[in-house]
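The complex is shown incomplete by one protein chain, all other protein chains being positioned as in the whole.
== chain A ==
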Amino acid sequence: MEKRVLKDDNDRVDGILKVTGQAKYFAEYELPGLTYGVLVTSTITKGKITALDTKAAEKAPGVIAVISHLNKPSAAAYEQEGGPQMKIFYTDKIFYNGQPIAIVVANTFERATHAASLVKATYAKEDFNTDFEKALKDPKAKKLQGQADYKRGIENAYKTAVVKLEERYFLPIETHNPMELHGIIADWRPNNQLTVYAKTQGVKATQGTIANVFKIPMENIQVNSEFVGGGFGMALRTWPLEIATVMASKHIGKPVKVVITRMQMFTMVGNRPAAIQTIGLGANKDGKLTGITHRAYGETSTYENFTEGVVNMAKFMYQCDNVNTAYAIVPVDLGVPIWMRGPGEATGAFALESAIDEMAHALDMDPLDFRIKNDPETDQQKNKPFSSKNIKEAYKIGAEKIGWSNRKNKPGSLIEGPWQTGYGVSVGVFNANRGKASVKGILKADGSLHLQSATSDIGPGTGTGMTLIANKLMKIPVNKITFELGDSSLPPAPSQGGSATLSTVGSAVNDVCVALKSAIAELAANSNMDATANFVDVLKKNNLPQIEVTKESQGGKERDNYSMYSFSIHFVQVKVHALTGVVKVSKIVSVGDSGTIVSPKTARSQMLGGAVGGIGMALTEESIIDHRYGRYINNNFADYHVPVNADVPEIDVNFINKPDPYINPMGAKGMGEIALIGFSAAVANAVFNATGKRIRTLPITPDKILA
């Protein structure tokens, strides 16, 4: 397979492995003596386990062990007071329905699955509440501050504005549902040596979490995660089920593999929490915003707090002297949430960008003109200029491509048979991050460059982007460059999250390449060679098979002087069927303003993916709970509807592609989040334009259109 060469420099470096089935994901490693673990889960929502009968399971064919709080294998940190409340197998408490309470290990998957069904738990039940809206209304229910209140100018200034609105928006729980099921293979060997094959967005984070729980040195733990079948945020932490698997391997002295079920993907690995938001907007008759108020409540669990940036965007996206925000979290008896693509900003943008559209309508203004009119020159929150912002140009490109001139400001104007056509627009914005990472570069006399970093690729194309950065700097052909990742023994890098990998790790690749070039120049000078001599000749003349450099890279003071954000504009055309209420997204134009585009093919794909995720968020996705039992009732792909091929039209992706002068050497800003943030509002706004119906509760299902 090594002989196969990619035809285009912009193709994914791991494309051949992925299309031939050779890319190995965590569950696909063959280990001698591998055993299979299956998790037993709680069938009540709150209370205590009073008895756990594991006898039948223990005697079932092929069963090696049943592990629970009754025989908890040693996890040093869990034996101490404090720490997380949900210490798996160190508590008899039930915090939510579907919580893992035991793991059955057997010599085949089928035997473990059967034996797990034989474990019988008896509980002392307690009253519970899984209904977020009910908790919000209950004065006795806890509400915790999720972010410091923010105020600029006059609080609630919208209330006294000439034109004002105050609306409430609801977002249900969504579940990440990457295609690959979560799990881990753990192989605990004598002398506390552990190897895991993990599905993780951060090999160093996984290594650190396991080291903390079992109190063994980081260097004893090897984390491998070369290919990850999607994450969207859910693999940003090491979940209790993974700790359970490590415990099981330690207990039986054999490698244990756990692959959870699709149903368990709804309860064991987090979700996007439900949110209730109120937006107040005030404007003068000319369409200048005079007040913005954004208040949000987010859902969290009772055993762990989770917060995200729901109200961030309101503070800086529009020019307005009077802004105030508040964000609180409300615990319910469900599993703890985790960031899902676009995280809180996507939640917040649905509300804010819907409200902006509503205000434009109230003013009888084109929503695009209204946005342009209120576009800020500087960041009023940080009181700094933006490092780069080409949003007006992006508006122009998108408007032209979608055919915005066909849009009528009066809703319900475009009717063709049973179909009503509408156009909508929305903005997305996310902090343009740059963290700290290290990369090792090995430049060889055979003309190749090998780069290494303990970063991840959950799908965006990390290796491809890094290869292209090195290709540009070193003038080495793409097929002579390799980038190794997903291995905790490589130079450290942060987890893949917050749209920061290309910026963070790419900068370190840049620095390594610069250092390698100067090392070669120095060698050339010392051996009386021309400064422009090819590195292969220089290495050969010096009898060096290779040279290597490791560089740690991070940003400097530029962030003190500039406000750094990535922006996106989403334009959608929808067709709404008047009789059935069906909404079809018929055309999409997305424009990304995220600095230099390093890897055009994978960047475009990321924008496509954001739009597809946005269609799901807008039209279909909702994790539904039967609050009588505290259980999810649509926890599978037949009932939890993610977009399928037929739901997605052609998507026109455009990039401004102008370098940001300050953020990093490439001038590139992150894209993963902005591809999704705001998209759902663009759909809601288009539905309003098509029908005159303003849907403020996602997803926009036919019943809501017809109501």
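Here is the rule we go by: a contact is a pair of C-beta atoms (placed from the backbone, for glycine too) under 8 Å apart; a residue touches a chain by one contact, two chains touch by 3 or more; residues count from 1.
As a convention for this text, contacts and distances are computed from a predicted model.
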Given "Urease accessory protein UreF", "Phosphate transport system permease protein", "NADH-quinone oxidoreductase subunit J" or "2Fe-2S iron-sulfur cluster binding domain-containing protein", the protein name in the UniProt record of the chain not shown would be "2Fe-2S iron-sulfur cluster binding domain-containing protein"
The one of A:Y90, A:F109 or A:F170 in touch with the missing chain is A:F109
Given A:G47, A:G153, A:G229 or A:P492, the correct residue touching the omitted chain is A:G229
Out of A:P100, A:P255, A:G581 or A:P643, only one touches the absent chain, namely A:P643
Even though one chain is not shown, chain A touches it at residues 1, 3-4, 6-8, 11-12, 14-25, 27-28, 30, 59, 61-62, 108-110, 177-181, 227-232, 259, 261-262, 458-461, 601-602, 604-606, 608-613, 636-638, 642-651
